[in-house]
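Excluded from the complex is one protein chain; the other protein chains are retained at their positions.
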Amino acid sequence: MTATTWRRDRLGYLPYLVPGLALFTGVIGVPFAMNVAVSLTEWDGVGTPAWAALANYRELAGDGEFWSSFRNNVLVIVAMAIVPTGIGLVLAALLTDLVDRHFGPRPASVLRACLYLPQVLPVVIAGVVWSWLLDPDDGAVNAVLGAVGLDALAHDWLGDPATALWTVMVVMVWVQIGFPLVVFMSGLQRVDPSLYEAAEIDGASWARRFRHVTVPQIRPEIFVVLLWTTIAALKVFGPIYVLTKGGPGGATNVPSYYSYQNFFDKTDVGYGAAISTVLTLIIVALTVVFLRAQNAAEPEPS
Amino acid sequence: MTERSAGTIAARAGGVPALGRRGGGKRRRGPSAYATLVALVALAAVMLIPFAVVLLNAVKTPEDYSANGPLAPPERVSFEAITGFWERVGFGQVLLNSALISGSVAVLAVLLSVLNAYALGIGRIKGRMWVLAVLLLANTLPQESLVYPLYYLSKQVGLYDTRLSVIIVFTVIQSAFGTYLLSSVLGAFPRPLLEAARIDGAGRWRVLWQVVVPVIRPTLAVLAVFFFVWTWNEFLIPLVFLVGNDNQTVSVALGVLQGQRLMDATMSSAASLLGLLPTVVFFLIFQRTLSRGLTAGAVK
Partner (left out) sequence: MIKARRGAALTAALAAGSLALTALAACGGGGESDPNELRLWHYESPDSAMGVAWNQAIKEFERTHPGVKVKFEEKGFEQIQKTAPMVLNSKDAPDVMEYNKGNATAGLLSKQGLLEDMTAEVAKRGWDKLLAPNIQVTSKYDARGTMGGDKWFGVPNYAEYLVVYYNKDLFERHDVKVPTTYPELLAAMDAFVAKGVTPFANAGAEYMAQQFIYQLALDRANPAWVDAYQRYTVKANLTDPAWTYAATTFADWVKKGYIARSSVGGKAEDAGSAFMRGDYPMMFSGSWWFGRVAKTVRFDWDTFVWPGSKLTLGSGGNLWVIPKGSKNKKLAYDFIDITMKKQIQNALGNAGGIPVAADPQAITDPRTKRLVENFDSLSRNSGLAYYPDWPVPAFYDKWVAAGQKIMNGSGSPASILGEVQRAYDDGVPK
């Protein structure tokens, strides 16, 4: 195609963006602008806001609780993004390359459904059930440890500040594995099985097929899942709210829980708006960096 | 489509060995294959333990729960928690509301994502990375920051306390993920397929629906499932937008049980069970579409 036809061609795709952008402006764009406006005021949710310029942001810059909650969030990213993506990738490859091919698609589907199910359970209920399981006196986890003779490891998982965050991370991994798994498995449906055949005929082991066939083929999905779970980790709220409410003693506090407290518990809406604006900007910056990296890695169509 | 790929599709759908693909009959299953299968089944069982706990508690009487604790099996099976909750919140109506909202969002958000991703991934318009970053804002914004502005806007247009407002909001929010995933997938879409169709004289619209969509159908099914499940479990926005009890969704109705100081454990478990089942059913239905579908091998 010539350069001009290509350019004309590309413009012709613009109308497809119209519904998306129009809805976006109304539902997200305008409210975000309003949110930024509110962050420049003192307001408790009712009546007229009082102009405060950058007072909220100045207060936020010096707010130790806010910035220390980011430290916790880094570990949350590991638990909600990196680990589930890695595990999900391996499981997806196992289910597709091994179980599906050797035992048929039915077992693979059943296993996938079981592994995805934690995503379906409402976070509130998951939190309550896990707190039962992790109860230091009557909980199943300590009971099982006792039954196999590992009594010494029995612990107050959620109550001890040293273990609380790690315990919450394990629960998060439990919740999150299903998401990457399903996305990767759907992506692997696109892979031509003859590629696996050829590799196997060449004598490649499962691990080598994984690295040289599976991973490159679903690279778009991997990028998407990583970014998405990282964003979710930066916004995480539900599990913290239910399991520990940011405790014990602030050991599991995260930025979005802090923002939520300001919006609703304190009705310090101006400050809450400032927090969420800053949080959004951080996430956007991360997103742009990530998208750039993804673009660079993507092979251009010939 | 060649015979070979047709056979491949049949193989994927039904586990029937394809000609020239498996050399007649299932592969030899070595001991390592069995070992992996056992490990995976064990993992799946562990994942399901909390569900078993919910089920146990949903069929207990409150006295049983108080006497024996949450992790003991029920002394006798009783459905009073389930029926009690159903009547207390008018669960039939609540289910309908959730199904209506989640179902609509699932379909509409997928549609919106397809349209967006087509322009971004295949159309490759200029500045597509920035457009994508902007659209992603829909999901990166913490929901608390949207609540007050959307409350005011919805009051202005008279949509406060309607399910339509919730549908619109979530369609936009969920389509962010759909746009991102699909534009990444479509970015790697095999060009020869598109060229072939264009040479045949198909316009952009026809190429979208007759060439692109059939190939990415598994991904669309995945998106539909995700959107349904995510919207079903959404709490904050339905809480704020849906005031009258006629409009409540399942997640909000669950909140009725969470008193300020007391929580009714057996009824909460019963409620979760009731709220779970539709999403599980939805997922199982769509499982079949996830496994079936044309592979990109159709090119050859």
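The chains carry the letters A and B, assigned in the order they are written, with residues numbered from 1 in each.
In this text, a residue touches a chain if its C-beta (ideal position, glycine included) is under 8 Å from a C-beta of that chain, and two chains touch if they have at least 3 such contacts.
Not measured: the values here are computed from a predicted model.
**Student:** Thinking of the whole complex, not just what is shown, which of B:33, B:107 or B:280 touches the missing chain?
**Tutor:** Of the candidates B:33, B:107 or B:280, B:107 is in touch with the missing chain.
**Student:** So one chain is hidden, and I want to know which residue out of A:58, A:71, A:106 or A:245 touches that hidden chain in the complete assembly.
**Tutor:** Counting the whole complex, the residue in contact with the absent chain is A:245.
**Student:** With respect to the chain omitted from the figure, which of B:65, B:91 or B:230 is a touching residue?
**Tutor:** B:65
**Student:** Suppose we count only contacts with the excluded chain; which residues of chain B make the list?
**Tutor:** With respect to the unshown chain, the touching residues of chain B are 62-63, 65-70, 88-89, 100-101, 103-104, 107-108, 111, 148, 151, 155, 158-164, 167, 209-211, 213-214, 217, 239-240, 243-247, 252-253, 255-265.
**Student:** On chain A, what residues meet the omitted chain?
**Tutor:** Considering the whole complex, chain A reaches the absent chain at 44-47, 131-132, 135-138, 156-161, 164, 244-250, 261-262, 264-268.
Just so we're on the same page, only the chains that are shown with their structure count from here on.
**Student:** For chain A and chain B, what's the span in angstrom between their mean Cα positions?
**Tutor:** Once rounded, the distance between the two centres reads 15 Å.
**Student:** Considering only the defined contacts, which chain B positions touch chain A in the complex?
**Tutor:** Its residues touching chain A are 8, 11-15, 21, 26-27, 29, 33, 36-37, 40-41, 43-45, 47-51, 53-54, 69-71, 112, 115-116, 118-120, 122-126, 129, 131-142, 144-150, 152-153, 168-169, 171-173, 175, 177, 179-181, 184-185, 187-188, 191, 204, 215, 218-219, 221-222, 225-226, 229, 233, 235, 251, 254-255, 258, 263, 265, 268-269, 272, 275-276, 279-280, 283-284, 287, 290-291, 293, 295-297, 300.
**Student:** Over in the complex, which chain A residues touch chain B? Could you list them?
**Tutor:** By the definition above, chain A touches chain B via 9-14, 16-17, 19-21, 23-24, 26-28, 30-32, 34-35, 38, 45, 91, 94-95, 98-99, 101-107, 109-126, 128-130, 132-133, 138-140, 174, 177, 179, 182-183, 185-187, 189-194, 197, 219-221, 223-224, 227-228, 231, 235, 256, 259-260, 263-264, 269, 272-273, 276-277, 279-280, 283-284, 287-288, 291-292, 294-295, 298-299, 301-302.
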